[in-house]
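For this depiction, one protein chain was excluded, whereas all remaining protein chains were kept in their positions.
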Amino acid sequence: MSSNSFGLLFRVTTWGESHGPAIGCVVDGVPPRIPLAEADIQPALDRRRPGTSRFVTQRRESDTVRILSGVFEGQTTGTPIALVIENEDARSRDYGPIKDTYRPGHADFTYDAKYGIRDYRGGGRASARETAMRVAAGAVAQKILGDGVTVRGAVIQVGGHAVDRKRWDWAETTQNPFFSPDAAIVPVWEDALYAARKAGTSLGAIIQVEADGVPAGLGAPVYGKVDADLAAAMVGINAVKGVEIGAGFAAATLSGDENGDEIRMAGGQPRFLTNNAGGVLGGITTGQPVVARFVVKPTSSIRTPRRTITRDGAETEVSTEGRHDPCVGIRAVPVGEAMMACVLADLLLRHRAQCG
Amino acid sequence: MSSNSFGLLFRVTTWGESHGPAIGCVVDGVPPRIPLAEADIQPALDRRRPGTSRFVTQRRESDTVRILSGVFEGQTTGTPIALVIENEDARSRDYGPIKDTYRPGHADFTYDAKYGIRDYRGGGRASARETAMRVAAGAVAQKILGDGVTVRGAVIQVGGHAVDRKRWDWAETTQNPFFSPDAAIVPVWEDALYAARKAGTSLGAIIQVEADGVPAGLGAPVYGKVDADLAAAMVGINAVKGVEIGAGFAAATLSGDENGDEIRMAGGQPRFLTNNAGGVLGGITTGQPVVARFVVKPTSSIRTPRRTITRDGAETEVSTEGRHDPCVGIRAVPVGEAMMACVLADLLLRHRAQCG
Amino acid sequence: MSSNSFGLLFRVTTWGESHGPAIGCVVDGVPPRIPLAEADIQPALDRRRPGTSRFVTQRRESDTVRILSGVFEGQTTGTPIALVIENEDARSRDYGPIKDTYRPGHADFTYDAKYGIRDYRGGGRASARETAMRVAAGAVAQKILGDGVTVRGAVIQVGGHAVDRKRWDWAETTQNPFFSPDAAIVPVWEDALYAARKAGTSLGAIIQVEADGVPAGLGAPVYGKVDADLAAAMVGINAVKGVEIGAGFAAATLSGDENGDEIRMAGGQPRFLTNNAGGVLGGITTGQPVVARFVVKPTSSIRTPRRTITRDGAETEVSTEGRHDPCVGIRAVPVGEAMMACVLADLLLRHRAQCG
Partner (left out) sequence: MSSNSFGLLFRVTTWGESHGPAIGCVVDGVPPRIPLAEADIQPALDRRRPGTSRFVTQRRESDTVRILSGVFEGQTTGTPIALVIENEDARSRDYGPIKDTYRPGHADFTYDAKYGIRDYRGGGRASARETAMRVAAGAVAQKILGDGVTVRGAVIQVGGHAVDRKRWDWAETTQNPFFSPDAAIVPVWEDALYAARKAGTSLGAIIQVEADGVPAGLGAPVYGKVDADLAAAMVGINAVKGVEIGAGFAAATLSGDENGDEIRMAGGQPRFLTNNAGGVLGGITTGQPVVARFVVKPTSSIRTPRRTITRDGAETEVSTEGRHDPCVGIRAVPVGEAMMACVLADLLLRHRAQCG
């Protein structure tokens, strides 16, 4: 599979660099006759957009998406949908400090090791800017899933501070700039982020994404497991270094009788009494909510000077000034939701293919 | 991608059910003129084999592998390598209890939801028996990687009991039936497993797999990230519900200056002072050890009666007698190693394709 | 895609060499609950089997197929179906003459150029024996297509002797050893083949394969065209060097008004007045018969001495004794039918995925 494509039947191919003229994607395999317009995509992009609070990068991008193909008279035609966003605020600043110096935690060193060349302006292809196209594609995926499937995400931990799950309220996630489901943790996170920024550093975060209304039977055994597709999707997001489904790592400390979700009947339908499986057993959905959690490492672009080397192998130090997210995990929420939607849309089509 | 295949260029397709006549795989894309014989594969299978200690299932399988194609006069020919293992101890017992009853934590319910039919004998396709072919394929992958790349794994936690990393000794992993790198934890795990079995239940585990000697530059940005391939590979193993690379979930509580691995020069080569990245930055290997960790949920087949339903929707209870691993995570070590080797072999070929 | 796999959703992976212990395939993506047994596959294999007339190789193979997985209690389970055929008559003869000498028209030279190693026994992987597994997979594909779709093939030319289309009778194809739809041409072909064999040479052939009952709407524009999938499928058969759909090469000499198939209504359904399109317009099926034709070059294994070189670059001559088909095209009929069925089964699943 090509390195810049995602999905088998619902298939997204993205392109573009942080400081190039534009970024874009091609969404292929979309069923025909689905109503689709820019207005269906823009709101998702607006949620991810930079510059929306003090806690995210101040880069000014309207992130205005255009549909260039695949839609006719307001409906999808079944042909590839090309989406494009112009880069507006690609500052023509001095890239000297990072042109030849590898920033710790960044892809600078590895791109050079692999390709022997890299577009160093704003991180080039490695920039989180690429995730805008995931969000755009996710909005298309959501249209395929339909209203019956609800995908939503929340930040559940910033630095060492986790939400209190007893206070979980999805409605809260739209009321604060952190997508927090726990209103009480918000001032704690604010203080922590101010302190981190003041100290010239940054914080990591954990995000939870969940899909309700997913029918039982999606996915496939062995190498087409829903868990595996979700894992690849989430870990493929910039700066993500871990993922778990359902109980996840906590399952290590559960006993078998605690972990296996028991089943009863309710209203003529199977009802699981718990959801440690995160909605997936044997790689196939159970009909319960599909629940994934992923960790985003602290932003690597920080003001604190770090020891590093240059392209020529000279030892030096580097510190990164400029408009960076003190916690890049926050803006990962719409991205995680989008990847969940993309995975599910692909699974839906694949299931329909084999099982009708 | 087909649901029973793994990898793009180094490509493994497995088949077979727990109680069918045989299991097997086709390994395609192997470079030519690599010395290969059954004796290169059998030792890896023997490490995974059931019946080797009191803490794993007592099913008796010699797991004798045969090469049916793709090797000529002791060397690979570049054509597909077919491997097969006969099932020997597929007991013809009474499957009544599980034929029509969904075992909690198992794929019984979801297979039926998807396919409307399932081979219930020993778990059919969902059985961990399939992982034998991953191990066999991993042995072929290791031949491609060559002696310069060392892949090894260890159990680092059973139930609530984690190893003490200060006592980590890789040599220990071959001296106890738990693949533990910490000799001191072994009796603790023994006691815990005895207790779990006596209580009619089971325990989860965490496994670490690591690859040394991987050159910098493997992998690709965006959707071909090493992290994403590893995540899919590990989470695709039976009963695995989470994966992390490098610092993983712990990165949430690290600050940016703690997390980013600083770089110095040593002997004319870049040397990272830490490895929170787990050997992967921007989806591309750094040349440091590639480190992944995954969690295996506690065995779902337990003696404790659990509430469940039948195929017809009647509420009932089920308990699973028989020869099951009290901690299926233990035998997952060679499987995790194999998946790491398969991922790296594929990455190596893909890198060579694009970057020569 | 792996070089030994075919199809996207209905996916066949074959393995095995002419003189290895066995040949086999894995058929993945088959919908569940389709009745399937060896008896559904064996008749197709028997049609292709060597040794059935004086005009095909006298190698003695019963070609007895076994299903090793993916079928339970007589029905497909949705998991991969492994099929295997033991090689029985792999004569342990003296391979000296071809071990180090490249036979003109064979893959000997190119396998060595690519891999630097080849299993020279009976042609190894390049042997037409591999096509047995295509036929087996095609029988599974036909079960997916169901009784509504009829796939059938015929030899329409041997050497310079073409059938008379006015005498076309499908029923005739089962009455002569040449799959000829024209009874009158049979003695002509017999004479030509005797003459060719006597002269130590061989003849080429053209085969037509056609599918009736294919619904309109299968396939996809641009790179997923039915024509393109069929072309790859047919040209991928051993010794095939050309393919055409519908009017094919004859379309060069038609004018636009002769070529475009006009449409009327009949019984409330669209009815095309001709079928120059071969049932495919814009890459998508029209509902008319899908018609493909392919050419099979004359058997390269002939008694006439040919100039060639050895592995070491010495000039020499080679002639091939033994049990070879004087016209390998004849046995290509069931293979072409199988590839048509495989392509259509894959298209059917892909169409259902996108268009429901």
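Here the chain labels run A, B and C in written order, and each chain numbers its own residues starting at 1.
Assume a contact is a pair of C-beta atoms (placed from the backbone, for glycine too) under 8 Å apart; a residue touches a chain by one contact, two chains touch by 3 or more.
All figures in this text were calculated on a predicted structure; none of them were measured in a lab.
J.: Consider the whole complex, including the chain that is not shown, and state which of C:I34, C:L83, C:A126 or C:A154 touches that chain.
T.: Final answer for the missing-chain contact: C:A126.
J.: Can you tell me which of C:V65, C:V135, C:A154 or C:A205 touches the chain that was removed from the display?
T.: Answering carefully, the residue with contact to the hidden chain is C:A205.
J.: Just one of C:L45, C:A154, C:V209 or C:V240 touches the chain that is missing; which is it?
T.: C:V240
J.: Thinking of the whole complex, not just what is shown, which of B:L9, B:A139 or B:V318 touches the missing chain?
T.: Hidden-chain contact among the options goes to B:L9.
J.: Provide the residue numbers of subunit C that touch the chain removed from this figure.
T.: 1-6, 8, 14, 102-107, 109-111, 113-115, 125-126, 130, 157-160, 196, 199-206, 216-225, 227-236, 240-249, 251-265, 268, 270, 273, 276-278, 280-287, 295-302, 304, 306-309, 313-315, 329, 351, 355
J.: On subunit A, what residues meet the omitted chain?
T.: Listed in rising order, the touching residues are 2-5, 9, 11, 13-17, 20-24, 26, 28-29, 32-33, 66, 68-70, 72, 75-82, 114-119, 124-125.
J.: Please identify, in ascending order, the residues of subunit B that touch the omitted chain?
T.: Here the touching residues of subunit B are 8-9, 29-32, 78-79, 221, 349-350, 352-356.
Definition applied: only the chains that are shown with their structure count from here on.
J.: With over half of the numbers shared counting as same, classify the subunit A/subunit B interface as same or different.
T.: same
J.: Quick check for you: compute each chain's CA centroid and the global CA centroid, then name the chain with the smallest gap between them.
T.: B
J.: So the centre of each chain is just the mean of its C-alpha atoms; given that, what is the distance between subunit B and subunit C in Å?
T.: Here the centre of subunit C sits 39 Å away from the centre of subunit B.
J.: Between subunit A and subunit B, what's the gap in Å when you average each chain's C-alpha atoms?
T.: Centre-to-centre distance between subunit A and subunit B: 26 Å.
J.: Any chance you could list the residues of subunit A touching two or more other chains?
T.: 8, 220-221, 355
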